[in-house]
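Here is chain A:
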Amino acid sequence: MDFITSIPWALIAWSVAKAVFVIFLVVLPMVSYTVYAERRVSAAIQDRVGPNRTGFPTTLLGFKKDMQIILGGLGQPIADAVKFILKEDFTPGGVKKFYFWLAPCLAMLPLVSLAFVPFGSSLFGEKMVIADINVSVLGVFAVTGVGVYAIVLAGWASNSKYPFLGGIRSTSQMIAYELSMGMSIIPVLMAQGTMQMSHIVQNQADNGWTLLPLWGHGLSLQSWLLLIPFGISFIIFAISVFAETNRLPFDMPESESELVSGYHTEYSSMKFALFFLGEYTAMIVGSSLIVVFFLGGWHMPGIPDGDGNGGLAILRELPHWILGLVNITCFFGKVAALLVCFIWVRWTLPRFRFDQVMKLGWLYLFEIALANIILTAAIIAFTSK
Partner candidate 1 sequence: MAYVVPRPELTLKEKAYLPSIISGLKITFGHFKKMLQGKTKVTMQYPEEKWDAELPEYYRGAPTLVKDDHDRERCVACQLCEFICPPRAITITPEEIPAGERFEKVEKRPAEFKIDMIRCIYCGMCEEVCPEQAIYLRKDYAITGITRGEMVHDKKKLYELGGVFKGLVHKWNPEK
Partner candidate 2 sequence: MSAAATTTPVQMVNVQIDGVWMQFPKGTRVIEACKQAAKLIPHYCYHPKLTSPGNCRMCLIEMGTPKMTPDRKPVIGADGKPEIAWIPRPQISCAQDVSEGMGVRTNSPMVQECRKGVMEFLLINHPLDCPICDQAGECKLQEFSVEHGNANSRFLERKVKKPKSVELGPRVTLDAERCILCTRCIRFMQEVAKDDVLGIVDRGSFNSIACHPDRKLDHNYSLNTVDICPVGALTSTDFRFKMRVWFLKETPTIDVNCGTGSNITIGTRENRIYRITPRDNDAVNGPWLPDSHRLNFKFVADPKRLTAPEVRPQLGESKPGWQQAINLAAEALKKNSGKVAILASGRATNEELFLVSRLASALKASVVDILPRTGEADGMLIAADRNPNTTGAKLLGVATGKLAEIANGIRSGSITALLVFGEDATNAGLTADDLAELDALVAMDILPSATTDKAHVVLPSSAWCEKRGSMINLKNRIQRLNKAVIAPGSARDDWEILRDLIFAISGSNGLHSIEDVFKAMASATPTLAGLTLSRIGDLGVDLNNRELPSAGHVVPPTLPTL
């Protein structure tokens, strides 16, 4: 009985409530509208229009005409979801059924890593992070590392050559870029001296963003010298995020011109949709990490946090819950801006060859990241008082 009473039920319930709130009300809509944004942005880049007229199918209810939403096309993600759920869920013969079903579930795993990401300062005194543990950086990397299983399992369980090749490519690519990704972030952690993401963000709010050290302790020689390794870190980290999320120009596991559509060739209906959504979730996670590590998280210069600290004096007068909401908006605004960059890059660059991807990962990024750590260490050692 002691054991049961010792469990902090209230805390668990509260965390679950926060998780549900974040996942279902923020992340999932964000994922589906990222897909929509991808289609509209890519269309604009290619001088097309894109989905612009999905309305409510009022004809189904007996009306003569469908009702078009005024902001044409915004219903597209809903229609897509309905379509995916209603489509025939076909399981080919000869697949390893258990793993075939398991793979798409694992594809949604990156969602979990969002639990560690501080997406706001505080709201009504509650910290805007689901699990504020002291090694949250490691937690994020641990969870995202599992994401590769989705692709490997899908490739293997499909019992078909193209998914298989896609799965193998994915494994090697993930391993290669996981390393440089982890290495590239070490300089930031060295400078911040903490593995807790909320502290990293708070530090940036107090002493200037990693890439924008313009206030607090940021106005020191060390901060300005550290901009060099941080810049390198940022580039390597960003490239690795592209590679980890299998986005162009690193979409080797899919590469439809060679592998039909790679690891999810044999998938249909909602199982395919889960892979699809998983890719976009991974994008959001990746962008969140970039924002947290390099771009100041929820902080915006001049805006106080949810407890009314820092920022401009006039703004501190505002109700604190408004400030908390503004912080959350800042965070997701930054994430959204990064997502657009992701999309922009995708519709600009052609796909690499697989050997080029491997060469880039192992021969350049990894080495540069290593050297970067030493450079950071040297700068910190020589400039510390």
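In picking the candidates, the idea was that all candidates are chains of the complex that A comes from, given by their letters.
Note that a contact is a pair of C-beta atoms (placed from the backbone, for glycine too) under 8 Å apart; a residue touches a chain by one contact, two chains touch by 3 or more; residues count from 1.
Small disclaimer: the values here were computed from a predicted structure and weren't measured.
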Could you check which of 1 or 2 is in contact with chain A in this complex? 1
Under the definition above, what is the set of chain A residues touching candidate 1 in their complex? 41, 43-49, 344-345, 347-349
